[in-house]
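A single structure is presented below for examination.
Note that this complex is displayed minus one protein chain, with the remaining chains in position.
Moving on, here comes chain A:
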């Protein structure tokens, strides 16, 4: 698949406050095109809030640009149409629809009413390609609700692929997955990042060491450290607040 042009995410001075509590306190973030950026940090560091702000779910001040488009201040579905796709901590697929129906809906945000009023008489090419990519080709007719937990996460990523998202914001994609499923997910991220930019929120340090191209550590709503996995792990502030001094050398 030759995707459209590759863009990066550029966040400047992002600030989110809830009733006087500052969840995100002036964050700058540069995710270059094609990166696999991991966002880590202790609970309450503001990781998910950053994603919520970029996707329009919560109001924020500052700036978040994808390519040359400003994202802040737009409606959720308009941001999605600019090519920003996200997943949630709990896999949110349409459980009472089949895998193919899920993907077909994700592929169709720009369909006109005439197309919507008719039946889908074959599997669209992009849906078939996504089924292949996420390894669910033989599960197309199954209800999404009957999939295993890991497969639901893959389906959700597949839904972002067919929706032509060029920036993928994945919130804990491997939580609750088996070893094999984690490996498969990591490989999937690498495939996907060939023509897309990926940001992953993750707690799993082993997964991070293997698949992160760059890491941003958040702490109390601010960027604590940023760099490659090695650089971040070597940062004493990071060891102090997050990784813990004991666990760092064992990598």
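We take it that a residue touches a chain if its C-beta (ideal position, glycine included) is under 8 Å from a C-beta of that chain, and two chains touch if they have at least 3 such contacts; residues count from 1.
The criterion applied here is as follows: contacts and distances are computed from a predicted model.
Colleague: From the names "Alpha/beta hydrolase", "Aspartyl/glutamyl-tRNA(Asn/Gln) amidotransferase subunit C", "Urea ABC transporter permease subunit UrtC" or "Anti-sigma K factor RskA C-terminal domain-containing protein", which one matches the UniProt record for the unseen chain?
Modeller: "Urea ABC transporter permease subunit UrtC"
Colleague: In the full complex, which of A:8, A:42, A:108 or A:227 touches the chain missing from this view?
Modeller: In the complete complex, the chain left out is touched by residue A:108.
Colleague: Taking the full complex into account, find the residue in A:86, A:166, A:196 or A:219 that is in contact with the omitted chain.
Modeller: In the full complex, the listed residue that touches the missing chain is A:86.
Colleague: Of the residues A:50, A:100 or A:215, I need the one that contacts the missing chain.
Modeller: Among A:50, A:100 or A:215, only A:100 touches the chain that is not shown.
Colleague: Using the touch definition from the top, which of A:31, A:177, A:201 or A:217 touches the missing chain?
Modeller: A:177
Colleague: Where does chain A touch the missing chain, residue by residue?
Modeller: On the chain A side, contact with the omitted chain comes from 55, 75-77, 80-81, 85-86, 88, 92-98, 100-102, 104-106, 108-111, 113, 115-123, 125, 127-129, 131-132, 137-138, 140-143, 145-150, 159, 163, 176-179, 181.
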